[in-house]
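Below you will find the structure I want to go over with you.
A protein chain is absent from this complex, but the other protein chains hold their places.
After this line comes subunit A, so read on.
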Amino acid sequence: MGKQRSILALIFVLVIAAITILVRVPTQLGLDLRGGAQLTLQVLTTEEVPEINARVLEAVQRVVEGRVNALGVSESLVQTTGQDQLIIQLPGVNDPAQAERVLGGTAQLEFRSQRPGTEDQFPIEFQILRTLEAQQAELRASGDEQALQENQAEIERRNQAILELFEPVGLTGSNLNDAFAQPLPAGNNWNIIIRFDAQGGDRFAELTKNLAGTGRSIGIFLDDRIISAPIVGVEFAETGIVGGSASITGNFTTQEASDLAVQLRGGALPVPVEVIENRTVGATLGRDSIQRSIYAGLGGLVLVLIFMVVYYRLPGAIADLALTIYALFTLALFNLLGVTLTLPGIAGFILSIGMAVDANVLIFERTREELRTGKSLYRSVEAGFFRAFSSILDGNVTTIIACAALFWLGSGLVRGFALTLGLGVAVSMFTALTCSRTLMLFVLTIPALRKPEWFCPNLPPTAKAATR
C-alpha cells in the first residue's frame, strides 16, 4: 500500500499547486465573454505588389500595431493569420467604428519641409510630444483607461500642431523603394537607409538643397504623426542630397532602427487593407452570457455528481472527488498555458467533463460485473480498471483525433473549442486512471468501507457470500 500512499501524496501536492495557480494566474477571457471588438483585416494586393509575402505582412502588421497603440486601448492584440490576414483584438471597445476607420486606411508616409520662421517653436513642441508619448507608455502599463484616453487626445492635438509647422513637398511613401536599418561605424547607434525611386530622388535632392544649413528640419510623418525630424548639414547646400538614397540618423537602438525601417517599408507599400470581419460584443452582454451559461452548466454538473452517488454508491462518491480534482487540474492548466476561454471553449470543457464521467462509468460497470461473478472486492476493482482501459483509450483517442482536425484546420472560436476539449480529454485520461484508481484502492484498505453492497446494490446472495 506504500505505492498508493505516495501517489496520494503526489495528487495532494498537485491539487494544492492547481489551486495556487487558479488563485495567482488570472483566467484569460475571450472577447465574447468580457466584451470588446475583434476585427479581421484582409491585406489586398495591388498592381505594384501582386503578392503578399511575409515581409509585406510584417510591415502591414507593424503599421497596424502603431495605429492600435494610437487608439489608446490597453491589452490590445494584433496577430497575423493565414497568408494575408490580420486579427486585431480590442478589449473593452464598444464603438468599433473608430477602430475600423483608423485601421482600414493605408499607412501614409510623407516627407515635409519645415516652414520658415518656426525654428524656435518646433523643438519645444517636439519635446512636449516626446514627453507625452513617454507618459502614454507608462499609463498603458498602469491600465488607467480615462487618463490614457485624455493623454491620447493631447498627443493627437500636439501632432496636429506639429503637422501645421511643416509644408508638403509632394514626397510620399509612394516614392520609396526600400528602407532598412544599418549600424553606424562608431558606437552602438543605428541609422535607417531609405531608397527613393527616380522621381523621389529628385524631389529629395530639391528638399534637402532648400533646407541645408537653415537649421530647419525634414519632417518624416507616418499617418500624419511625426516619427523623425532630421536636419540637413550645410555641406549639401549646393546640390542637395543626390543619388536617390538617404540615411535617417538619430539615437536609434537596433530595435528602434529596425522598427522604423519596417514602419517606413509599410508606409512605403501602398497595400490597401479591408475589414472583412467585425465582431463586437458589449461588455455587459458578454458578462450576462458567460454567467448564464456557467450557471446552467454547473447546475447540470451538480445533477451528474448526485446521479453518480445515487447510482454507483461509494465508487460514485470517489468518482465525484476525482472529477472535482479533474476540473481543478484542467482549469489550472488552461490558466498556466494561457488558453483564452471563449464561450465554445467553456462548452468544450463541459463536454470533456462528460468524457471524464464516461471513463468512470465504464470502470464501475465492469467492477459490478466482476462482483456479480463472485470475485473479491479488491480483484473486482482491479479488473474493472484493467478491462475498461481499452475502451477508454479508443474512445478518447478518437475524440482527440477530431480535436486535432479542428485545431489545425479551424480558426478563432473553433480552435478554442478544440483546444479546451482536447486538453480536457487528455487530463481526464490521467485522472480517471490515476486518481480514481488510487482513491478506490486506498478506500479498500479501510476495513469499515469494505462492504460489497456499497459498491453494487442488489448483489445476488451467492456472489455476496463469495466476496467476503
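Here is the rule we go by: a contact is a pair of C-beta atoms (placed from the backbone, for glycine too) under 8 Å apart; a residue touches a chain by one contact, two chains touch by 3 or more; residues count from 1.
Criterion: contacts and distances are computed from a predicted model.
Looking at the choices "Glycolate oxidase iron-sulfur subunit", "Sugar ABC transporter substrate-binding protein", "Protein-export membrane protein SecF" or "Electron transfer flavoprotein subunit beta", the name in the UniProt record of the chain not drawn here is "Protein-export membrane protein SecF". Across A:F122, A:F385 or A:F417, the residue that sits in touch with the chain not pictured is A:F417.
Of A:I19, A:A134, A:L184 or A:L285, it is A:L285 that touches the chain left out of the display.
The residue from A:A181, A:I220 or A:L343 that touches the chain not shown here is A:L343. For the chain left out of this panel, the touching residue among A:A261, A:L341, A:C403 or A:L423 is A:C403.
Listed here are the subunit A residues that touch the chain not shown: 32, 35, 37, 40, 42, 94-97, 100-101, 104, 274-285, 288-290, 292-293, 295-297, 299-301, 303-304, 307-308, 311, 343-344, 347-348, 350-351, 353-355, 357-358, 361-362, 365, 369, 387, 390-391, 394-399, 401-406, 408-414, 417-418, 421.
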